[in-house]
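What follows is a single structure, written as structure tokens, with notes after it.
Incomplete set of chains, arranged as in the complex.
To keep things simple, chains are lettered A and B as they appear, and every chain counts its residues starting from 1.
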């Protein structure tokens, strides 16, 4: 029934909610909404609502990257976000979400990890991005990637100095330096039609979800295909082009927020 | 345990008088997917509550034949405190989930919904002291927003002792550095206290004073809850005392 409704609309080049196939829902971005986190942002994508918080601390680097900061991205589907979400440890979906957001930031080299090293091999900045899904109405990846980036844009990094092999905090902070703004654009395929920014209902009937993350220079910095159906080469190319076209629009919104 | 002065010339570090609440904002119906919801700011606390139910309880063997099961979860976002905390539930979270459930249960008609569950999920987005009270205040509004009948609204507020003075509505630093913390939940119409804990040290006289002050705070918050439910939104300005 839901399927039929969605298919009928798509057959006429429209979406259930009246949007065109290539239209995003209304995007609202608020940066710096929390005082206690070093960075934070809230994003609405239609009824989808996501908060990202950034916490910055000091810790040990990984053994194989002794002079690089550590980044950890984590996502939680809170049970308030949908009647079907249950409290508990992260499941497959929230792990994938966090990893796709992480990959976009990491691959675009948006953060200069070497700049955020304090004492090589001993102490580096540890940056946590925690994504909290408050209302689920589809397209969590795009919303979460955007919230993570907006939160990073609002992030103030507390200053530390190395003194005699020890790390001392200074009573100062400076904005996190971001070298890129990778934007995730998710394309869905329903009955052979490609659409952007799927709703929860559309996701339910979607055979494939394909996320393309695009950096400032129009390069691709992460891909993630999901769902039980395949894509033709033609569809892949189309989806890539859609993302290359949409990403700058969303980046513009982000920069103006 | 305190060294730092928390009251200077009768004024608390955030500018409040001893009997003054922090600025409060309550908004109902903020989550499209939940059956009921509320958002609350109290000082720098930011709390969002979603309510689901009465609904069928899964797994079924947990259902009760003669009444609904009230389930509460108090959960802190990793970025809600400093330093970042793990998203896994702590022992404190488990206890707070329980006392919140006990604080809300007397207000509900669980016996009307056999085999069902009513689920109250509290998400602490930013924590700034007295979060369990703020959670109960918000949950109460969210329950009404969900259309669940209640015997009375539950309003909650803490009192405590800092720099040897009994004061209202402790914030984070007052809770950590102060001498006592007394979180209270109250159903004003029914005259019943549904949450009462204490941490720290109070003489019986101080306890009486603190309890009465907390109840005054509850009464004030009760009014704000009712306003919020009427207008779906209420914001109490700065500098208003509990009297």
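Simple rule for what comes next: a residue touches a chain if its C-beta (ideal position, glycine included) is under 8 Å from a C-beta of that chain, and two chains touch if they have at least 3 such contacts.
Computed from a prediction, not measured in an experiment: that's the story for all the values here.
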Legend entry - Protein chain multiplicities, whole structure file: A x3, B x3
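By definition in this document, only the chains that are shown with their structure count from here on.
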Inset, instruction - Please report how many Å separate the Cα centroid of subunit A from that of subunit B, as a whole number. - result: 32
Legend entry - In the complex, subunit A residues that touch subunit B: 34-37, 40, 47, 49, 51, 53-55, 57, 74, 76, 78-83, 87, 89-90, 128, 130, 132, 134-137
Inset, instruction - Provide the residue numbers of subunit B that touch subunit A in the complex, in ascending order. - result: 31-35, 37, 44, 46, 48-50, 52, 55, 73, 75, 77-84, 87-88, 119, 121, 123, 125-128
